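A single protein chain has been removed from this complex, and every other one stays in its place.
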């Protein structure tokens, strides 16, 4: 045919072959295995599971391999697969107070029941490239020492401690027994309640939430945050089968939880007290959960009678633009042919220019 | 859970103690049958007044006709509360829809996404069903009204989107007030209910846009 963009199926198939070849890279280098990705790229796997909304380390590793390490593409792959899965039902809410904690830090108290547990963290690494990791023979089998004493079985959450004094708002369900919103099954409607907002943020792009959370710290919707607590560990997942009528444990998941504590001056109805911002993610996603908690708190402006002036407080702005699968698709759809519309615009511009020229000629005469 | 798995999925809540053995079967081929039936429903809704026919085999439960049953089996599931009128509201029929669709059954007509009317003469007035709201007119009820005939009743002239010029519908067995109520229904557009009229294997769509001549 007559225009270069008219590719046809052969071009598509050839393009896929090129992708496969590039993905494999130099054949002299051993091919990555899913286990290598799963075990040595855990944080990438965690992000893909979180934003892909599917807790499955194997599939996330596969998606990362298939996407050549492009995490947004991997998230898309996982989402598209998730859509096709059968729903068995809803689990009970996880109880992070019962978490098998591996890391727990609070910026609000120096010491507290359960203690500060630094756990695995990049926080105090010196960001110097570690050339030992580049060595041909690898790093061997590094091992961390085991503490003499076990971590407490059950570590109270900082927010629960504050709650005893009534200094922080209570964490209440919305007062209805209705089902929790699920934006993968029903479209968002506005105003959006907190269940839908939190689900949206949990699936939202880490970079987008990071920038928005940061903007609140810089004054675009200041909300005086303290990192009340960040905890990482394993929690049990329970499910109530219809035929049993009581919960049984069906597995455990690793989650990161962040509870931000924010100052609140009070309103006509509410006394001055601390308010909450909440972040939760699969795996170890600390930056994401902290940013999520900041944005969650900012989005509560309507509920707390605060003025809505900044992007992070604007729920339509945040919720409609947080999803990187949607955003990536729509930004990149601009590379699809638009030549019918462009032709229409060409005609219009030519017509407008003719009129412009005529007007100028008349003005000059 | 697996044994009782219905097309609507395990979330479907049926009254306890459905006797599976006595239930009539649903669609023989859920995927392709429901696709074919949907296209008939779509054509009916897109071309109001046009009498469409269901061809496939379906063993409809008493007192329902094939068209009535096919429409509901195709459209209802756990997300669509179903209201059933008093004549059809029998344990076997409740069991049938609970099992095959998993749809919640509601007592109040206002709460229904779908309503099954088998006794049209005594059906509730149209205003007693969900009409939608200004910003979401789609949140309104769809009624399936089973009649004795769609071709042998008094003639009603229909106009509106989907109809080229005009068409004549001859539905038999509608209550006296029906077309009067229908004018009120159409008059509050975009709010209002949408209706499928059925008889035997035939079905006609009456979207809220249909205007009837006085």
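Should a chain be cited, it is by its letter among A and B, assigned in written order, with residues numbered from 1 in that chain.
The rule we apply is simple: a residue touches a chain if its C-beta (ideal position, glycine included) is under 8 Å from a C-beta of that chain, and two chains touch if they have at least 3 such contacts.
Definition applied: contacts and distances are computed from a predicted model.
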| item | value |
| --- | --- |
| Protein name as given in UniProt for the chain not displayed, "Sel1 repeat family protein", "Trehalose transport system permease protein SugB", "YCII-related domain-containing protein" or "Alpha-D-ribose 1-methylphosphonate 5-phosphate C-P lyase" | "Alpha-D-ribose 1-methylphosphonate 5-phosphate C-P lyase" |
| Identified contact with the non-displayed chain, of B:56, B:137 or B:200 | B:137 |
| Missing-partner contacts on subunit B, residue numbers | 7-9, 30-32, 34-36, 38-39, 41-42, 45-47, 74-75, 77, 79-80, 113, 134-138, 140, 142, 161-164, 189-190, 194, 207-209 |
| Contacts of subunit A with the absent chain, listed as residue ranges | 1-12, 14, 34, 54-59, 62-63, 66, 76-77, 79-86, 88, 91, 184-191, 237, 239, 250-251, 316, 320, 325-326, 328-333, 336-341, 343-348, 351-352, 355 |
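FYI, only the chains that are shown with their structure count from here on.
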| item | value |
| --- | --- |
| Distance between chain centroids, defined by C-alpha means - subunit A, subunit B (Å) | 42 |
